[in-house]
Structure formats: structure tokens, C-alpha cells
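Take a look at chain A:
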Amino acid sequence: MTSLNDIRKILDNPDPRLTEQLAQQSAALTRQYFGRTIALYAPVYLSNYCSSHCTYCGFHSKNNIKRARLTPEQTEKEMRTLAQTGIENVLLLTGESYKATPVSYLKEAVVIAKKYFTGISIEVYPMEVQEYRELFEAGVDGVTVYQETYLRERYKEVHLEGKKSDYDYRYGTPERAGQAGVRQISIGILLGLSDDVAQDLHLLYEHLQFMEKNYPGVEYSVSFPRIRTIKGREFALSLVDDAAFIKIICLTRIHFPRVGINLSTRERPEIRDRAIHLGVTKMSAGSSTAVGGYEILEKTQQEPQFDISDHRSLNEIIAMLKTQNFDPVLTDWRPINNK
Partner candidate 1 sequence: MKLIVNGRDKQFDGLSLQTLIASVSKNPEHVIVELNSGIVKKDRWEQTQLKDGDRIELVTFVGGG
Partner candidate 2 sequence: MQNTISQIQDPLTIAGETFTSRFLLGTGKFKNKKDLADSIESSGSQIVTVALRRIDIETHEDNILQYIPKNIKLMVNTSGARNAKEAIRIAHLAKETTLSNWIKIEVINDSKYLLPDNVETIKATATLAAEGFVVLPYMSPDLYAARELVKAGASAVMPLGSLIGSNQGLKAKEFIRILIDEIDLPVIVDAGIGAPSQAAEAMEMGADAVLANTAVATAQNPALLAKAFRQAVEAGRLGYLSGLPSQKSDAHASSPLTGFLYEK
């Protein structure tokens, strides 16, 4: 694996030729291992109740926002509406609240989701192995959990309260999901949260290598959300410009040819449309990041977790992909039962 120093040098090097070289390598590898497929999914925010205080997040516990949690009926309405757009893979999200959205609540949501979607992932609070196992058997295929930053000091600075302030527990989450038999695991860092992107990236790679080695049957993907402002307050300690962002995607592809690379609607259309040529293999489409955002937003009057930059509908994204000669994949093969 590339050393930390070399990663730093690559990120710091302003030479456009280096960027191009990385991109060519990354593109070739992506073509080799993924063909021209781009997996599509959309998020459903079930609840923004949260007991953690992450300074950078729109949902954090000290933020004075309206809280909402979908009832089963509301969940069903949301999912039905989303499913009608054609989405088959759904990512269920909640804030970090065992109390407001316990495992039983999540399980209920999964059971509803199974009626409408063929692929179900969750991005919720870290939990124990048996809890992941329970959700896996209920129909969850994938678990997404980002360390946000792997630098301990910075992690402590931005995660002030609640379970999320426990760095090690969070770090061990992908492993617990693996132990539970979960088949898809997604990790990532919030770019810009720390002031040392190179080191964060290097530690992420180590984490991923560890997971690949010990849980080889799992399908991995990584995400690199770039931090957004909330209500005008700037939480980024470093600026990850477009060139660095592209380099990060390419470096990841080069190090991990088989790992999926995910790009959400945080990124603007120009970046998303280019990034699929360079290593990205998964994107969200037609997203809403507010609780009840698909069907009942008026009712919940919820604020989104982050501002979306790409507002294109699923059909628009699919059309774009096809004109670019990509193969949009709405659903993937999955086992009949999760056992």
C-alpha cells in the first residue's frame, strides 16, 4: 500500500498530468472490475432523533430543529412513493437514538421496506453483533457506517456526546457487522472534517484492508462525502478541492480494485457526471435527505440533513448514464433469504 508520505505527495502535487495519470489508471481498473455498471439507490430518512452531538451535522442533538420519526404508516407511504420512481435499492437512515428508534423500530421498517425494495441497507447507530444479526435475518443486506475521521484527537473534538463519542466502538462497527454475517459493508470519511486528509485516507485504507482480510466474503464500498456547512457555520478544517477529491477517488480505486465507490447527491452534477468515468460505481438518485421527504414533507416540515446539489430525478440520472454509455443497475442479485 502506498505510504502516508506518498499519499501526501500525490495530494499535494498540483501537476495536472499526475491527476490525469491516476484517472487513467483508475478508469482502466474500474472498467476491468465493474464494467460500465453504476449501481443506483436512494435514501429514506426515517427519523432525525439523535442523542449524539456531532458538531458538523444538521441533526445533532443540540441543534434546535424540528424532530420527526416516521410511524409505520408514514414509512409505508414514503417507501411506496419512492418505489414508484423505480428505485430498488434503499438506504434507511436514522439519527443516533437507541431510544427513539430502537432495533425493533428498525426491524419494522425493514419489514415494510421488503415489500417495496429488493436491496436494503441501513445507516444508523452502531450496534452489537446480535442486533446486526437480527436485522440481517429480517432482510438487511448492507450496513453503512462512517468513521467520519480516523484521527482520534479531531474525532474527540467533533463528537462531543452520546455513543458516537466512543471512537473505538465506532471503529469496531464494520467488524461487528461482518461477524453478524452482513454481506455488504460501507465505510467512509467526511472529507474536510480533519486537517490531514492524507492521514485520514491512509487510516481508512488500513481499516478497509483489515476488513477485507478478516471478512473476505463481504462486498465493500467506500464513500467520501465532502463536508457541507450547516446554517452558515463552517466546520471544515481543510478544503478538499475538486482536484483532490478526484485524486482521492482514483487512489482508492487503484488500491482497492474491487471496492465500490459511492457518490451521493451532495456533489454537484458536473462532478458526479465526470466521476463515474474515473472510478465511482454507485450513486444515489432522486434523493431527499429530509425525514418524510418523498411524500409527507409538508406534514413533517423537516429540514434536510445536508443540502443536495444534484436534484435530478432517477429517470434523469438514468438518461444521463445511458448517453454516457454506462449501464445503470437498479437491482443486484441477492439471496432469497438472509441466513
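By definition in this document, a residue touches a chain if its C-beta (ideal position, glycine included) is under 8 Å from a C-beta of that chain, and two chains touch if they have at least 3 such contacts; residues count from 1.
How were these candidates chosen? In short, all candidates are chains of the complex that A comes from, given by their letters.
On a predicted model such as this, the values are computed, not experimentally measured, just so you know.
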item	value
Given options 1 or 2, the chain of this complex that touches chain A	2
Complex interface listing, chain A residues touching candidate 2	16, 19-21, 23-24, 27-28, 213, 242-243, 246, 270, 274, 277-278
